[in-house]
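In what follows, a structure is listed as structure tokens, so that the remarks can point back to it.
With one protein chain removed, the remaining protein chains of the complex are shown where they sit.
Labels A and B are assigned to the chains in the order they are written; within every chain, residues are numbered from 1.
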Amino acid sequence: MPMVPKRLKPYAMIAPALAVFSLFYLYPIGYMIHLSFHEWNFISPEKTYVGLGNYREMLADDVFLQVLRNSALYTVMTVLLATGTALPLALWLNRKSGFHAFVQGAIFSPHIISLVSVSLLWSWLMDPEYGLLNGLLHWFGIGPLKWLNDPGTALLSLVIVAVWKNLGYNTIVFIAGLQSIPPELLEAAALDRSKPWTTFRRIILPMLSPTLFFLVIINLIGSFQVFETIAIMTQGGPVHSTNTLVYYIYEYGFRYFKIGHASAAGVILLVIVGTLTLGYFRLLSRRVHYYG
Amino acid sequence: MARIDLIDVVKQFKGETVIPKLNLTIREGSFTVLVGPSGCGKTTTLRMIAGLERQTSGDILIDGACVNDVEPGKRDVAMVFQNYALYPNMTVRENIEFGLKNRGVPRRDRERLVRDICEIVDLTPYLDKKPQSLSGGQRQRVALARAMVKHPKVFILDEPLSNLDAKLRVHMRTELIELHRRLGATFVYVTHDQTEAMSMGDRIVVMHRGEIMQAAAPMELYDDPDNLFTARFIGTPPMNVLPMNLLPNLGTEGGGRAEYVGFRPEHARLLPGSADPPSDGLAIAGSIITRESLGAEHVYQLRTTAGTCFVKQFLRPYAGGDFATAVVPHDRLYFFDGEGRRLRNLRAASRPEPAAAGVR
Partner (left out) sequence: MAPSRADARPVFATGRGAGRPAAARFRAALDAALRIANIVCMLLLVCVFALPFAWMISTSLKTLPETMRFPPDWIPDRPVWSNYADAWNSGPFPKYFLNSLIVSSGILVLQFLTIIPAAYAFARFRFPGRGLLFGLVMATLMIPPQLIFLPVYLMLSDWKLLNTHFALILPFASSAFGIFLLRQSFLQTAGELIEAARLDNAPEWKIMIRIMAPLARPVLATFALFSFISHWNDYFWPLVMTTNESARTLPIGIAKIRETEGTATWNVLMAANVMLAVPVLLAFFAAQRHIIRAFVYSGIK
């Protein structure tokens, strides 16, 4: 190791990491904000300054408004379903036995394979003519659904896929949270003649609230980033019913070559994700001192 | 207050038998201490009484009624946990009244009960604080208050003093004894510290590997131990136990073969190495390898041909140099057989030729 003066040593040790972050995270953000005020089609070297023109154009664009609506709807549904179902599941599956470990592993497994696999698999499962889902419904006497091909059900179908992939992860995190509750507390509650619902409401839930907040925020931020499933399963359609922010940016950047426009959308995404994350950190710091 | 009976209680964990067969009666209104080394089963027994563990077989009766299938909350038992187990998101007041609330006690009565209890344990200024902002001693008092406010028949305490610093521990010991006297409930107390057990309990149950070694009043355990384990467990430093075959000038009469002989360090005294041994006592000569002076007490470790032993003297230290003879009166000797059982019918007698026990 080269002789670095002692005072500078820590800076030298941080430098490589900082270089990567500055170059590939911080600078691009600045660049993107810069680009959002310009018009550029990527081919010609000319970038025209348009001020807030891109933003005004987007907010007047019906498609963009629908994109925002879709993103919000997708996020709310995914987060509610994936975390809301995970808590009761965690309470049910929280036991240390080989069989329970097997069940936990089974519901966690979709989380670990690539989104590509999941998307392809569910595209096939949801095939309107030959897919397994319609096959199962047929068995129950329910007529075939159009799943991804119908603007009314396409977004919901994507939500189902997201929940399938994330439910196991959320459940396992909840289980970890449940297991961090000291067993003596539950025993003391039993001795205090507490009924199961009371114990849940007044002891378990409060102690689980940091985990709950954490999961909600992680799921929220993750759902705004959805891209792979859309790209592989619906390409934003039919009729923009599954077009969400990241896909919109991708299309405008790589298909329509309207870089400025795409950057502006990127800035809006940044604002949304940034607000959510800041909110998370603020809540976390408050809650962390809660149980010291 | 209530009487507790454990009848033929067996406890197994995953095929391992932790408690082979326990029979124990805890008298009503007593302060019974379960004491023993780690893993002896005392905490398991406690939890079975509380209903937090279910025995593999056998019966547990509280006040004559079998509680095998009764929920912990309904056994009229209150417990103070080693780590207090206070509900972190509730205030002190809410912690204490939680049990009352679950029983449907109306608010006015609850408030009165909580207020009274807090005066007894001196917690009134902390009623609206959360456990995190309290000190260890304060948390412990909250745990006590939470247990007391339910006016249970049985009070269970699982090593409640082990997380406190030494001075506070001694103070709380007397507080708990006071409390027992005032409440009159049956106290079942678990500790691994024999000093604590001796000073607090009116009945002590010494446990080892899931079995009761001896259950008796403190002085009886001290004066008249049933077995080697109990003899060595009680007392600091523990009783000296030497093999009989290394003490040729000691004999027994009264029938039975003694493998070991024991005496308490405080019953021996040190004479200078050259002194004449008395006729009615055991004399062992040796060299002093350590001396501890604790103010009023002086503890010496003596290495002899029969083994190493401790002698405890009071007030005046031993002034005689490095060689000494420990002398123990015959009536202060305890005899044990090969299995560690106490042989009470034996008496000590000197052998005719006093062999010169040299220094090792």
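Criterion: a residue touches a chain if its C-beta (ideal position, glycine included) is under 8 Å from a C-beta of that chain, and two chains touch if they have at least 3 such contacts.
Every value quoted in this text rests on a predicted model; they were computed, and no experiment measured them.
Colleague: Determine which one of A:Leu26, A:Val76, A:Leu205 or A:Val239 touches the chain that has been left out.
Modeller: Missing-chain contact among the listed residues: A:Leu26.
Colleague: With respect to the chain omitted from the figure, which of B:Arg54, B:Arg112, B:Arg182 or B:Arg257 is a touching residue?
Modeller: Only one of B:Arg54, B:Arg112, B:Arg182 or B:Arg257 touches the chain omitted from view, namely B:Arg54.
Colleague: So which of A:Leu87, A:Ile172 or A:Leu220 would be touching the chain we can't see?
Modeller: Touches the omitted chain: A:Ile172.
Colleague: Which residues does chain A use to touch the chain missing from this display?
Modeller: Residue positions of chain A that touch the missing chain: 1, 7, 9-11, 13-14, 16-18, 20-21, 24-29, 31-32, 35, 42, 89, 93, 96, 99-117, 119-122, 124-125, 127, 129-132, 134-135, 138-139, 164, 168-169, 172-173, 176, 179, 183-184, 186-187, 190, 211, 214, 218, 221, 225, 227-228, 231-232, 246, 249-250, 253-254, 259, 262-263, 266, 269-270, 273-274, 277-278, 284.
Note that in this section only the chains that are shown with their structure count from here on.
Colleague: Which of the residues in chain A come into contact with chain B in the complex?
Modeller: The contact residues of chain A facing chain B are 182, 184-185, 187-195, 198, 202-203, 206-207, 290-292.
Colleague: Along chain B, where are the residues that touch chain A in the complex?
Modeller: The touching residues are 50-52, 71-74, 77-79, 81, 83, 85, 87-90, 98-99, 102-103, 132, 146, 150.
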